[in-house]
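In this view, the complex is presented without one of its protein chains, the others remaining in place.
Moving on to subunit A:
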Amino acid sequence: MTAQELPIAGDADVVRVRQLVRTAAVAARLSLVDQTKLVTAASELARNTLTHGGGGSATVEQVSSTIKAGVRVVFHDKGPGIPDIALALTDGYTSANGMGLGLGGAKRLVDTFDIVSSPGEGTTVTVVKWAR
């Protein structure tokens, strides 16, 4: 499967991203638990892109190393960016009336978590989940 990009501009798009990630996770033969974890992480990050980044895009693609397959999802927005990433990753810290577990929780749900953000230039979050 080649990379597929979806816009994130509304609540319905979050659902669409979730469905695409699930399809990719099934195709990469992730276990049911890993599928659910990746889909949940994607749901958190897509909603962050929407509520904090003011909308953006999600790119879903299957990746493979020499021995295993996985799914990589990249979330990108051109929003205000995150001034303090460590603080944003702290459980219970929220800037939008949520539970404050989304970003940190998403990090715990995936195998590789990478976040690049600078104030005023937007945020890019890349996550990978490998099949066991």
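By definition in this document, a residue touches a chain if its C-beta (ideal position, glycine included) is under 8 Å from a C-beta of that chain, and two chains touch if they have at least 3 such contacts; residues count from 1.
Rule of thumb we're sticking to: contacts and distances are computed from a predicted model.
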*Chain excluded from display, named as in UniProt, from "Pyridine nucleotide-disulphide oxidoreductase", "Fumarate reductase iron-sulfur subunit", "Sugar ABC transporter permease" or "Polyvinylalcohol dehydrogenase"*: "Polyvinylalcohol dehydrogenase"
*Which of these touches the unseen chain: A:Leu101, A:Val116 or A:Ala131?*
A:Leu101
*asked:* Tell me which of A:Leu20, A:Val39 or A:Ala88 is the one touching the absent chain.
replied: A:Val39
*Touch list for subunit A against the chain that is not drawn*: 11, 15, 18, 22, 32-33, 35-37, 39-40, 43-44, 47, 91, 98-99, 101-102, 104-105, 108-109
